[in-house]
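With one protein chain removed, the remaining protein chains of the complex are shown where they sit.
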Amino acid sequence: MNSFFKYFSDIFHGVKSLLIGMSVTGRYFFSPGQIVTQQYPENRKDLQMFERFKGEVILIHDANNQHRCNGCGICENNCPNGSIEIISARVPGEDGKPKRIIDKHIYHLGMCTFCGLCVKNCPSNALGFSQEFEHAVFDRSKLNKVLNKPGSSIIKGVE
Amino acid sequence: MTFNIYDFTSFTTWIDQSLNSLMSPTLALITEMVIIGVVFLLFYAVVGLFLVYAERKVCAFMQNRVGPNRVGPYGIFQTIADFIKLLMKELVYIKDSDKLLFNIAPFIVIIASFMALSAIPFAKGLHAIDFDIGILYVIAVSSLGVVGILLAGWSSNNKYSLIGAMRSGAQIVSYELSVGLSLLTIIVLAGTMQFSEIVEMQSDGWFLFKGHIPAFIAFVVFLISSTAETNRGPFDLAEAESELTAGFHTEYSGIKFAFFFLAEYMNMFLVASIAATVFLGGWMPFHISGWAGFNTIMDYIPPFVWYIGKTAFVIWLMMWFKWTFPRLRIDQLLTLEWKYLLPINLVNILLMAFLVLMHWHF
Partner (left out) sequence: MKEIVNLPVSKPEEEEYHINMGPQHPSTHGVLRLLVSLQGEIVKNLKPHCGYIHRGIEKMCEKDTYPQIIHLTDRMDYLSSHINNHAVCLLVEKALEIEVPERVQYIRTIMDELTRIQSHQLWWASFGMDLGGLTCFFYGLRDREMILDIWEETTGSRFLQSYNCPGGVMQDIHPNFQKKVHVFLKTFKKKIKDYEKILSGNVIFEQRSKGVGMLTKEDAISYGITGPSGRGSAWSCDIRKTEPYSMYSKVHFNEVLRYECDSYSRYMVRMQEMYESMNIIEQLIDNIPAGDYAARMKAVIKLPAGEYYQRVESARGELGVYVVSDGNKTPYRMKFRTPSFTNLSVLDHLSRDMKIADLVAIGGSLDLVIPDIDR
């Protein structure tokens, strides 16, 4: 007799638990306002990334096309996967001594793991992260970027 | 009681007579068959495409997502785009597969669901053929589809497919019993197997209400077992995506896969329309005996809309099952059938017979 009741109580509890589960999905079905999906290409204009978002490494330039990088190579040494290559040049300074400036600050986006060590360890805070995240390109070579803009120079007093 | 529902019989007899006046009776018969075939093909395609879209939208909303929304407004052309993609895909031939069986398996599945569709009354007088053993015919024909699934699994030369097909075989052999017995419960109440008569009998209340407790139990059992029969919902062991990758149709690609896919949805439509016809009155509007005014208002809604609405409701229930529950294991599936559904069903038939004898139904 006991097993007879157990048979029916099993059915009852089983059906009850199934209905509880269905109440959850049913509730979401009838409340589409709870949908959190972002409509990505449509919301592109007002899509705001967080200020610390690690999009890609950039060399921060000011309005006068000047940056703070003196080509010391600490970022290159700190990079775990060799994504940064510094090609520096020597030009005669104002006092006549040869002075080191960067010729090319090459950044291989395809190799970067966004660990942030270059930005953290830069002694003159020349590097930063941009909020750019749409990195897809048709050619791999386009991922090798030169970070210092053409014609840019170093801010006086940084070196 | 008389109702002012448009009878499609006058329309079909008009076509029949005009065709007969134009050509010989044999030719007229052939022409009629062709017309019906074309109409059913179109209906099949439209319903299939719509159901795929509906499923994706329903499941998206249940999962707190948006669902397809790229192709056309609200993504309504998504399935057409998918269909074009499937048409253009390569048909991959599997090494050491049984070519003949591999190729005809999808057709068997789709033909089985196609044949069963012919007995369904869509509106008053609107059915391809009105068998006097309609329910028996539908049960017999719709279970033919499993042959296609078994062949697909067997001929694919893939172990996953074979496991899926064998599961499907065990599943359908068991659940066919429950489907049949739950429909039998209603046949006991109705006293006929003819779909048109069953619908007519529900003019003063649907069988779900007329047969109250046993009819409701039969309805629930039918929902569960028909979900199992269509390889859907928590019973999709033949596909079992997380266990068997795609089960019996692992090796199918392109349009052949689309046939399986379409057949699954059409089977769902089929069992939903059987459930709607037998339990919820088919195309019969919602009538309460005695409320003449209310009944007349209900009659203004066309019967085809009633039929589609009820079918859509049952389909929605089945989708709700599928997108809520985890999948059963094969032994639990069989336990559910043989230890729970079948005994309940047998007792339920006795209960219904008793009810009918005592005239305790409405």
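Annotations for the structure displayed:
Think of it as A and B in the order they're written, each chain with its own count starting at 1.
We take it that a contact is a pair of C-beta atoms (placed from the backbone, for glycine too) under 8 Å apart; a residue touches a chain by one contact, two chains touch by 3 or more.
Please read these numbers as outputs of a predicted model, since none were measured by experiment.
Residue B:T245 is the one among B:T12, B:N103, B:N157 or B:T245 that touches the chain not shown. The chain not shown here is touched by just one of B:A28, B:I163 or B:A272, and that residue is B:I163. Across the interface with the omitted chain, chain B contributes residues 59, 62-65, 159-160, 163, 167, 234, 236-237, 240-245, 323-332. Against the chain not shown here, chain A presents residues 13-15, 17-18, 20-21, 23-25, 36, 50, 52-54, 78, 80, 113-117, 120, 129.
In this text, only the chains that are shown with their structure count from here on.
If you check the complex, the residues on chain A that touch chain B are 11, 18, 21-22, 24-26, 28-29, 32, 34-37, 39.
Of all residues in chain B, only 58, 61-66, 69, 320-321, 323-325, 340 touch chain A in the complex they form.
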